[in-house]
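The complex appears here minus one protein chain, its other protein chains still in place.
Let's turn to chain A:
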Amino acid sequence: MGPSFLKWIQALLLSFFYAHGSCSSVEQKIYVTLKNTTPCVRLLNATHQIGCQSSISGDTGVLHVLETENDLEWIAETGPHAPYMVLMESLAFTRCCVYTELYGPELANCNATVWKSTGERLLSYEDFPFPIFSLFSLPDDNETQVIRKLCDPLMDYNVWATIRPINATAKGHKQNESMVIAATRETFDYIGSSRMVYDMQNNKSVIDFDNVHSFLEIGQVGLWNKRNMWMHSDPISRRNVSVNEEVGSLVSNIKSAASTLNLSLDEPNATQALPPSSFQRFLRVRPIPGVVLADHQSSFINKYYESLYDTAEYLKVSYPPDLSPEEQLEYETEAAKLLYGFLVNSNNSYFRSLLPRDIVSKERNSIFSLSPPQYYVSLSQNQQPKSVTTFVKYVLANMTGTATSLNQSQCQNPKDVPGESKDLYLYDWVYGSESENHTKGEPFCVRAPVRLAKAVSPAFELQQYGSKEYSTWTESRWKKIEARIFLVASPQLQMLTLGVGIAVLLVSLLGTYFISSKADILFSSSHDAPNTTY
């Protein structure tokens, strides 16, 4: 038993080295957790729900790659291993494919003018009783969730700036001749503009309605190829004679300005209603003369406006293939730089040069990514503005502000410097443009009349959770959303395991009973007591 046995052991140990990979837990051998996914989440307001929801303990299905439309029949009807989880290209994610007869197309359209002919592509504002994950990754703004009640209100910040500085502490007072540029977070029922209007009505904003002389909204102007823009106005408020006159003069002013730029501007049919726009929230309060500039006469040209597909890929933004990221950034015009930053790649030298140095040099949770910023309004987390809002803020600061000669400490504490006031301006020590060899920017202090205003629906401020006046969209509370891929044992193997188990149990019960009942015979040696007897 000695030497041969040792050899045995040696052989065994060698085979262990060969066969055994690493000692990891069983779960790691079973599941592959999908990383870089963007889940679809459940959004709710007082009356409706959209987004996705899984069963209470998650959904499981056989993964099936949808290659052709013929696979649909297999998945929905003939396939023997239902339910299925479908893996498809986002292009195939259309109403015809996702909706079966179970979910009929009951979408109500507005009766007069259909602004958004959604076409075949499924957009973000639908309700699915099953989970959906997008495998192309979007930057994740939601690393930590602030949980309040069962749902959390969607919120972000509005960005606005004035041409002339106005005192931020003097709320509700008359400010003369100030012009406001606001970039609001409008998705989900005008959250941004309704909040702005609410603040103006309740003297919580530095401007109020008496300050508003007229309104010029720049709507969707991205896709005008024919050098033809449309000036939409509101037929209802134009019944008022003075408003009608003001709108007329506004239109002629814009037209004369546009003619110098070789732009042709037209007005749609006078009876056509105002397209969806922030201006509508202001008109609800009082008739204000105003115009909405857009690239569409009636229905939207951009079919994917404010949806998951409102991306460079679907807007057909493309660059010559041999350009480096920096060359793409500098391609064509100044406005194209913005387009590049907001649609293609937010981590570019132009955006970096506009932002404060401590944001640019932050290594962890950087708001820069090699993809566009996240446009979903999402929840409040640490009361911080979302990355896209931050970009808009500093782009506006760059356009409306001025570079000052203040040094870094003065920039952080401008109230000690004569002639400077934090009530009038935003001061930020920005990164500055990078030199040729891509090392570091040359920071300077920018002073701009730019402000952030909280854009959370007034319904939550007023605690009117059933409000029909204001948006009540919330995101349903969730702790962890994950998708994982795993194998399932075949029914044969499962039944084999169960069968062997039951057989072992029965045999051992019978065998033990038999042996213990006969133990006095089995274990009766001449001089010792039996073993397993009872």
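We adopt the following convention: a residue touches a chain if its C-beta (ideal position, glycine included) is under 8 Å from a C-beta of that chain, and two chains touch if they have at least 3 such contacts; residues count from 1.
Please note the rule applied: contacts and distances are computed from a predicted model.
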item	value
Complex member absent from the view - protein name from UniProt, among "Putative lipoate-protein ligase A", "Gamma-secretase subunit APH-1", "Proteasome subunit alpha type" or "tRNA (guanine(10)-N(2))-methyltransferase"	"Gamma-secretase subunit APH-1"
Given A:Glu27, A:Glu77 or A:Asp416, the one touching the chain that is not displayed	A:Glu27
Missing-chain contacts mapped onto chain A	1, 5, 8-9, 12-13, 15-17, 19-20, 22-23, 26-27, 29-32, 60, 484-491, 493-502, 504-505, 508-509, 511-513, 516, 518, 521-525, 528-534
